[in-house]
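For this view, one protein chain was removed and the others were kept in their places.
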Amino acid sequence: MSTNSQKYRNSFLKEVEANVEEGEWVKMCMQCGVCAGSCPLGKHWDHPPQEIFMMIRAGKRDEVLTSDSMWMCTSCYNCIARCPRGLPITHIMHGLAVYSKRLGLMPDNQPTAEFGQIFWDNLMKKGRVNELKMGLSMYFKDGFSQGIKNAMANQKLGQNMMKAKRMNAMEIMGGHGVKSPGDLAKIIKKAQEIEDGNIQDFS
Amino acid sequence: MAKIELSFYPGCSSQKGATSSNYLVSAQTMCEELDITLNEIPDWNCCGASIGYGGGGELPRLTLSARNIALSEEHNAGQEIVSPCAACWLNTREAKERLNEDEKMMQDANTALAEGGLRFKGEVNVRHMVEVLVEDIGFDAIKDKVKKPLEGLKIAGYVGCQTNRPFGIAGESFENPQYLDKIVEAVGADSIPTFEKKVQCCGGALAFSEPEKSQEMIHGIIEAAYDNGADMIVTPCPLCQANVEIYQDQINETYGTKFDMPVVYYSTLMSVAFGRNAQDAALNGHIIKAKKLEEIASK
Amino acid sequence: MAEEKKMAGFVCTGCGIGERLDAGQLETTATRDGKMNTCVQHEMLCSKEGVQVIRDTIDNDGATHIMIAACSRRAKVEAFHFPEVAMTRANLREGVIWVRPDTDENKETTQEMADDYIRMACAEAKFSTKPTKSGEQELDKTIMVVGGGITGMTAAMEAAAAGYPVHLVEKGGALGGRIAEYYKVLPTRSPYAAPQESSIAEMAAAIEADDKIAVHLNSTLAQTSGAPGRFSVDVATESGSTSNFTCGAIVQATGFTPYDANKLPEFGYDKSADVVTNHELEALAKAANGGPIKRPSDGKEITSVAFVQNAGQCSDEEGKLAYFSGVTDLVSIKQAMYFKELNGDCDTTVLFNNLRTPGAAGEDFYRAGQEAMVLFSKGIVSEVVPGDSLTVKFKDLILNEDTEMDCDLVVLAVGMEPNSGPDPYYATEGEGAPEPGEEANPNAVPEISVDSILNLDYRQGTDLPQLKYGFNDSHFICFPYETRRTGIYAAGPVRRPMDIQQARDDAAGATMKAIQAAENAGKGMAAHPRAGDLSYPSFRKEGCTQCKRCTVECPFGAINEDEKRYPLFNEARCRRCGTCMGACPVRVISFENYSIDTVGQQIKNVEIPEEWDEKPRILVLACENDAYPALDQAAMNGVEINPWARVIPVRCLGSVSLSWITDSLNNGYDGIVLMGCQRGEDYQCHFVRGSAMANERMSKVGDTLQTLNLEPERVVVHEVAITDIERAPKLINDMAETVEKIGMSPFKF
């Protein structure tokens, strides 16, 4: 709970500025709401971006960081294209989502958050995405039996894709990749370290 | 027509056996016809797509693209990077711009890249394949190449999101880009300028994680194509193509519709119109067959 | 000394006049009925050759009065420019042939119309004289500026820079006004990013060094008398000494007073020292002397501030200001930036409803505030609870919840109240005026009686009339400096709430008008809207009954009473509308080229056919500013006007003398239509009250009609706008229908 001493103060805003991708733009919002109205998944947001920006200013840290809303972003960039103040809203939403995940405040079983991690893990294995493995990971993310169900439900789709040669069962054996996944991993690990090091503690 | 040589970033989905492998085939055919040489960036990696942020955060994600740019700058020096994939193009261009704007970020990325012995300069232009067509080749030149005009075909130009925003193509508007319609016209087919869903989001990566929400939007896109009398949809984006094509069975089940709308790439259209066969146009790569194109290709 | 009148008529036959009308007959009418000494026709009178014909007649034949029968007096004005003679124009084109159908059956009535207009213009010419200066004029280039704040200082410097000497009168002991108390001011140049130092000290030094500017500190105006070009000013100083100087025109820049926050108990102003107004914050910031701003209650360094916007403003509650003080949102942003500058890590939150930061500068500065991490929340504050930490209760309109925040200091963005003198019309037209139907209270005085600033010795009060809420603003959108006291111009926040840059621009504008007023007073020329007019009102003393109607009704307070209680016209204060002429029951007031006779004789010289001819006559008196141009435009559109109508333009409906109405009725006119501008709150009368005055007077026409045993619908008054292109002709045609219904006037002899 935010107390009166945090309400409408800069504390959370400063935290967002320091730790969230493009967070320094949040203060520039003028509450026109064009982002909220432009989002293709808009109706699924409990709090549209402009409202989230206001909540940040109002010091509603918990409500923002435990919200499911940021994960609704499809990266369509409508909000960025239309924002009259030039806020990189897509990136701020991604940043807030990742930050809430980093702090462990993200809602449980958020499917997009899980998918994001699966995608990342998948690409980091060989440097390129293995669609088949990724798809299977996605199906099986909630356990084996749910995975079978999911796979069955999408069976026809898979068969169609195989037929069209746009899915290859052999991919399960390995698939495409960069020459030295280890080198890439080293690079990314370093990047991750730097990023982690930049995070400031506001707790 | 001057020969064009580009540093090529095909992206994961266009690899053999991946969702847009047919895009790559038709794009290569198209480039052959237009005398465009594509020099693949050696050892390129995934760009992180639009969902990589969920696992990789900011700097790791930007570093992925910085590596590709660094590789291109090293091995394909002097060549502009081109990608046929919306997300690949967007991420790469975004990384280039963000790192150039932010000195600290650039330094950090290079510190990371140094682990693999690479250095990002960020001087190279990053372009989408369509930009090359529109800006360097031109609609008239495309028209001139047409051997089999796609007469009588009514094609809805579905631009989608990331080929269009935030960067856009050749000064086109975010809300009503017209280049696909112009390509459709150039290859002799009928465009549908009134197709109101041309920049509607298909859900992108959320088609996996939020299938119901995404399929609701895809349903709207296909419905609008039907309402406008389209024979097929054309798109420049692999994820759009996949999302709009492959879920039609599931959508039919959910919504009680009978959608059977082919979704092809602009490169498919051009390959056929330029007189190439169905295989070169990768028409076999479609789940919903573009029969009318197949007919023309086989003539 | 009456010169020999030599009258010459000119009939143009161009633009179809020759084809539609019998020009020979018009010529005859002019000489036979109109008593023109000569009359000639010309096929295109406005051409070089045509104008030369007129010029020759004036130069070679000594014509003193000319009558031009051609197009509307609004057309070809530049061509027909003969200031050395008395000139009238008969409107045969827009007034006759363009409003009448070109058919044989209408030929006779159209010709009659044209003949009448010739007779009317000849009569008008005969009774006009060429306007000349009265000799009352004086050129005094000195400008008096009242108020030594930024507006007044700017006005003084601008006037001096144009070469005009200045007397700058300031009530206080130093120049600088409120700005001298400010820490910093709003930026004045792009990109409008940060508060800047004010230039008030340099300005004060420049004024002191300027030998064109005489500064009177600790001074007030004991009396201001005279008129533009010859104002005489008695200045009283605090010490009791008095002095006198003269000036040609006056700029009043007396500024504003911040709204009294004690009237806002809900915000705890009276309970906590840590609730301050935006004006008090300036002092706190200044007192900080470059260090952190401290809390008034305990001297603690302030770490959080809430700005309550629209405190006591934009409210319909009793005792609060109904208007928005223009600049208070920008001021709060500026002040929030003080804290960012001086108090390091200090949180500042602006609680606003509509953030009003207009224009390029406003929006830039809003963004700059956001850049500096000033927080903005669309919220309506209901209460400030005092305590060690202040609690601000408000409704967050975006998050849609009642909420509250704590802070060290609350700044109330209170509004500006103008430092005006008492409104001369408070009890009659202003806020103390009676509701319609109520009796006027002649003794009504403003609730808050204020000291006079100008102490004008005018018959109609000591100070500038107010528009609303005490501001001395002009009512005219197109003419922001049109106050009702000629040669006296308000500038700065006494006119309208405004920021410094606007006030400085406003000072320049008002100074321009003051300089112009002084110059034109020296030439005997009228001020706006009849700029350049040399005619002026005079009166026949022997006929005057000292009824004072002219002195009371003059919309500009121009007329005083002399020691013998006769009207004293003060020509340079007069705007030449003729309202005094219309007011005068004994018809003694006239202008050289506009008088009871110039119109009365037009009325008399219309031929009134016998009753059995069944050709009624309808007199139309149309305001020359709006109704007459509307009729002209109707003519251009080919809108038909009834052939019985005879239209006479008047300077203002306020100049219409009841005698014209009675005479017309007695002469057998069947109907009378008066067309003036809109009156009331959003009046459009160019002479402010003329149209309203006319309406009041005409309400008494009923008595006349009754005495004559005539139907009341024979005389109507309409508000007509310049855009009433269809409606204005229709109102005339409606009267024709009325006459048809009720029958012809029995007064045809």
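Here the chain labels run A, B and C in written order, and each chain numbers its own residues starting at 1.
Here is the rule we go by: a residue touches a chain if its C-beta (ideal position, glycine included) is under 8 Å from a C-beta of that chain, and two chains touch if they have at least 3 such contacts.
The rule is simple: contacts and distances are computed from a predicted model.
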If you had to name the missing chain as UniProt does, which of "Cytochrome c oxidase subunit 3 family protein", "Na+/H+ antiporter subunit C", "Heterodisulfide reductase subunit A" or "Acyl-CoA dehydrogenase" would it be?
-> "Heterodisulfide reductase subunit A"
Candidates C:111, C:325 or C:691 - the one touching the absent chain | C:325
Of C:371, C:404, C:505 or C:663, the residue in touch with the unshown chain = C:505
Could you tell me which of C:174, C:205, C:273 or C:531 touches the chain that is not displayed?
-> C:531
Out of C:14, C:172 or C:609, which touches the unshown chain?
-> C:14
Looking at A:33, A:147 or A:181, which residue reaches the missing chain?
-> A:33
Note that chain A touches the chain not displayed via residues 30-34, 36-38, 42-43, 47-48, 50-51, 78, 82, 84-86
Touch residues of chain C, complete complex, unshown partner | 14-16, 44, 46-47, 71, 74-78, 81, 158, 161-163, 188-191, 314, 316, 322-326, 354-364, 378, 397-398, 400, 468-469, 471, 473, 475-481, 496-498, 502, 505-513, 515-516, 519-520, 528-529, 531-532, 625-626, 629, 633, 636-637, 677-678, 682, 684, 686, 721-723, 725-726
If the missing chain were put back, which residues of chain B would it touch?
-> 173-176, 196
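Rule of thumb we're sticking to: only the chains that are shown with their structure count from here on.
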Think of each chain as a node with edges to the chains it touches; is that a line, ring, star, complete or other?
-> line
Which two chains meet at the most C-beta pairs?
-> A-B
How big is the gap, in whole Å, between where the Cα atoms of chain A centre and where those of chain C centre?
-> 63
Chain B: positions in contact with at least two other chains | none
Touching residues on chain A, where the partner in the complex is chain C | 4-5, 7-10, 13, 27-28, 30-31, 50-51, 54-55, 57-58, 85
Note which residues of chain B are touching chain A in the complex, please.
-> 12-13, 15-22, 43-46, 48-60, 62-64, 67, 108-109, 111-118, 161-162, 164-166, 174, 200-201, 203-206, 208-210, 213-214, 217, 242, 246-247, 249-250, 284-287
Which of the residues in chain A come into contact with chain B in the complex?
-> 21, 40-41, 44, 72, 74-78, 80-82, 90, 94-95, 97-98, 101-102, 111-121, 123-124, 127-129, 131, 135, 138, 156-157, 160-161, 163-168, 170-171, 175-176, 178-179, 183-184, 186-192, 194-195, 198
